[in-house]
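Only a single protein chain was left out; the remaining protein chains are all shown in position.
After this line comes chain A, so read on.
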Amino acid sequence: MTAAPLHMAGERLMLDPAGAVYWPARRMLIAADLHLEKGTAFARRGMLLPPYDTALTLDRLALLRRRYAPAMLVALGDSFHDRAAALRLNPADRARLLRIAEGLDLVWITGNHDPDPPETLPGRSCDELACEPFTLRHIPRDGVCTDPEMAGHLHPKAQVQTRGQTISRPCFIADDTRMILPAFGTYTGGLDVRDPAIAGLYPRGAQLFLLGRDRVFAFRTAPAPRARMRQA
């Protein structure tokens, strides 16, 4: 498992192939869009998905905690799939979450799915978190970014053509000032980085880091003609 270093706004960030950012200077681990209890939310609507998503998401998060031993863990919004999700955690998953939170500074940034702080759970809550030079928020600001930010919300994914087949993976997307993290939750889908909702935020193009099994794969989007694989 190899994290890729990325220098941005004068800081060195580690992009972990599990889909989270580790910021060594601050000993801070950042993950976006956990969407905990999405499975049970769907079950209420009649889709009985395999009921393991919350456990899997938390186990992956626990693994990162062991790997980096952070002092601070920031959940970048939409940590819970809906307002009632935190209350639906089953006892085992709740215990998983408490173990992760133990002994570190846990920050729940609010998102559109979870606008209220989670009750009965450890950690503090805020709409934005200023961490020089970055601001951490759920929804990226509109338009060109002057103050560096890290955000989630958009669930970026990208596609690569190789040898006649298309491979699609969640990805980090970043330029000099803005980083959008992939969704960390187990049942979260993605939005293609060429969608105007994402592409519009990077008019001068951006770097992409597609999540692999053991490493991330670096590509670029381009405003102008884009480098692209044709069939070999």
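FYI, a residue touches a chain if its C-beta (ideal position, glycine included) is under 8 Å from a C-beta of that chain, and two chains touch if they have at least 3 such contacts; residues count from 1.
Following the convention adopted for this analysis, contacts and distances are computed from a predicted model.
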Exercise for the section: Out of "Sugar ABC transporter permease", "ATP-dependent helicase", "FMN-binding protein" or "Molybdopterin dehydrogenase", flag the one the UniProt entry gives for the chain missing from this complex. Expected result: "ATP-dependent helicase"
Problem - Contacting the left-out chain in the complete assembly, out of A:51, A:103 or A:133 - result: A:51
Handout entry: Contact residue for the chain not shown (choose from A:58, A:75 or A:210)
Key = A:210
Practice task
Please give every residue of chain A in contact with the chain that is not shown.
Solution key: 39-40, 42-44, 46-53, 56, 90, 113, 154-155, 159-169, 186-192, 194-196, 210, 212-214, 217-220, 225-229, 231-232
